[in-house]
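Structure first, commentary second.
With one protein chain removed, the remaining protein chains of the complex are shown where they sit.
Labels A, B and C are assigned to the chains in the order they are written; within every chain, residues are numbered from 1.
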Amino acid sequence: MKVKLTFSTEALPTAIRLLPTILSVAYSDTFKEHLANPRNAGTLEGADAEVEQSNPVCGDRLRLALRVRGRRIEAARFLAYGCPPTLACGSALAWMLEGMTLDEAARLTRAEIAEAAGGLPPRKQHAAALAYETLQESLTLLRT
Amino acid sequence: MKVKLTFSTEALPTAIRLLPTILSVAYSDTFKEHLANPRNAGTLEGADAEVEQSNPVCGDRLRLALRVRGRRIEAARFLAYGCPPTLACGSALAWMLEGMTLDEAARLTRAEIAEAAGGLPPRKQHAAALAYETLQESLTLLRT
Amino acid sequence: MRRVYLDHSATTPVDPRVVEALLPFLTAKFGNPSSVHFYGQEARAAVDRARREVAGLVGARPNEIVFTSGGTEANNLAVRGHCEQAADQGRHVITTAIEHSSVRGICEALERRDWEVTRLPVYGDGVVRVEDVRAALRPDTVLVTVMLANNEVGTVQPVAEIAALVRELREAGQKHLRLHTDAVQAAAGMRVDVDELGCDLLSLSAHKLYAPKGVGALYVRRGVRLAPQNIGGHQERERRGGTESVPLIVAFGEAARLTRVELEERTRRIRSLRERFETGVESRVADIVYNGDRARRLPGVSNISFRFIEGEGLLINLDMQGVAVSTGSACSSGSLEPSPVIRALGRDDELARGSIRFSLGKDTTEEEIDYVLEVLPRAVENLRRLSPLYQKAVGSRQYALRSGS
Partner (left out) sequence: MRRVYLDHSATTPVDPRVVEALLPFLTAKFGNPSSVHFYGQEARAAVDRARREVAGLVGARPNEIVFTSGGTEANNLAVRGHCEQAADQGRHVITTAIEHSSVRGICEALERRDWEVTRLPVYGDGVVRVEDVRAALRPDTVLVTVMLANNEVGTVQPVAEIAALVRELREAGQKHLRLHTDAVQAAAGMRVDVDELGCDLLSLSAHKLYAPKGVGALYVRRGVRLAPQNIGGHQERERRGGTESVPLIVAFGEAARLTRVELEERTRRIRSLRERFETGVESRVADIVYNGDRARRLPGVSNISFRFIEGEGLLINLDMQGVAVSTGSACSSGSLEPSPVIRALGRDDELARGSIRFSLGKDTTEEEIDYVLEVLPRAVENLRRLSPLYQKAVGSRQYALRSGS
């Protein structure tokens, strides 16, 4: 466990209680589902790695916490600040990671994260990039 | 009788048979009445003066024929080519002139002709000017 | 009063189906397409749908369509937008003597800023010669703007042939040379396809297509850059700022769709009614002259000069009997000069002043034509009886007759 949490909580919003979204034009159903019911949000007791990355251009932030048993990711949690795609990518990433081996996680691409988030409009691809970099950083941390 | 007519006719349209006009915005009722039922249109047997004037700028033409007994205008007829105000001014002028003395006719102003035609929009004042000049030319011709 | 509208080149009534399509966008669906929320996305989707329809009407891709406030703005954006963009490559524009007042006006404005403008003649038939374009093209020419169909006499110009010349020069290295065509009138009366025409820019206006006034479009071929004229906001991919008039754009879309679907049938009907009209006029009124080539002409337009009388007088007399027509361009009919278009055909002043445009529409009926054929000859005759020019002509004909017998 490399990053010290300055607060403790496991009281998390398992779902942001939202009515079905109408952003039919801009975003997919999967995307909207990630926004309405974010997966794996929060922090993690006994995380083996916790990394926060930010996009210096727009200020978006993503924090990822992983707990590893053997070579497998046993638990993954995220926190995010930024435009909706950043929230959706955080949710998609943390949700995918749970149960993956570290090798599988290392092979994840930006495009796969974007796809898992339900697809992103061209101008919002930076959200997937941030998620990808946060993951890479976490894996690096786990290796050291 | 100073101008020779190259054709003979007294078969005249005493009225252009027209339904009530709707040019309520642009023109007055009097104006429309002059257009719908031109007064004193045509040529004149035994005219003492017949004068045709034209506006060199826009090509409007007005022909005025007068028959005088003593110092009084016994009959007046007009022909006109040009935009509606020219027709209306011709009609108004010929109609006013019948029965006037030559002195009264000489005192007629442009504004009085325009008024008798039912009023003219600012950009159409040249029609009254043409009628006025045609009258003046006729009176001069009668004096010589 | 019985009313017959034969002024469809000036503007058209809105098709009831178009009214129905736009109404929801005045009321429930009132969002601003720039808004991220539901109302905004709903409006954005409607604008995009309309864009596809307008693109479809002229064989373009949706992202090549820029919505404007009308044909005038489309022409401004095309001509000034391109000229400002290309000013460093050359300052010469080729146009014709019969363009709409918007193109004419912009060209005059360019001249005041030291551009050179060549105005091609249209001869007696109202049609530009391709060889004249060839001869006028110069290394510093950056724009050729030739309307597809004229608004007063309806003549159709050889735009595709001109496009071939432009393409040749462009391939020879004159990269900034562009072809613009004003298809505002054409779109209502003939198939318009940007690839068949080979133009780079093409202007449209909805209100000639049974949609409301206040919306138009410029087709901008992919890769053609323009200096935006109405600046502000990110609308129309930064090519035209300002909150989109969603209801009017939706209306335009529906009108474009209906035009595409119905064009063939409309033009067939309209052309046969015009034939009825012209045959009728010829048999009832003497001393008339058609303006503009009668073959290369939009199906709904009949422009006729009536000798010895003046157009505005005839127009008003017809109007007093419920028949709406126009003289000269609708836009300049308040002014005193005879129509520059009719003058460009080489007509003398009298014929130019005596020209009347009858323009038929998709809902014109046989009965309406017959009514006009009833009142028009009388109106002409009455005005001629008032006309000193007519009296002279009749007199000299009688004289000629007498001396010849």
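By definition in this document, a residue touches a chain if its C-beta (ideal position, glycine included) is under 8 Å from a C-beta of that chain, and two chains touch if they have at least 3 such contacts.
For clarity, every value in this text was computed on a predicted model and none was experimentally measured.
Among C:A135, C:A164, C:I231 or C:V261, only C:I231 touches the chain that is left out of the view.
Check C:G90, C:G126 or C:P212 against the missing chain and you find that the one touching it is C:P212. Check C:G56, C:P121, C:G241 or C:G395 against the missing chain and you find that the one touching it is C:G241.
Only one residue in the set C:H37, C:R225, C:R268 or C:R397 touches the chain that does not appear here, and it is C:H37.
Residue C:D319 is the one among C:E152, C:D293, C:D319 or C:E368 that touches the chain missing from this view. For chain C, the residues touching the chain absent from view are 3, 5, 7, 10-14, 16, 19, 22-23, 26-28, 30-32, 34-40, 68-73, 75-76, 100-106, 109, 205, 207, 212-215, 229-235, 241-248, 312, 315-316, 318-319, 322, 324-327, 330-335.
Residues of chain A that touch the chain left out of the display are 5-7, 9, 12-13, 16-23, 32, 35-36, 38, 41-43, 52, 57-63, 79-84, 87, 90, 123.
Quick note on the criterion: only the chains that are shown with their structure count from here on.
Averaged C-alpha coordinates give centres for chain B and chain C that are 39 Å from one another.
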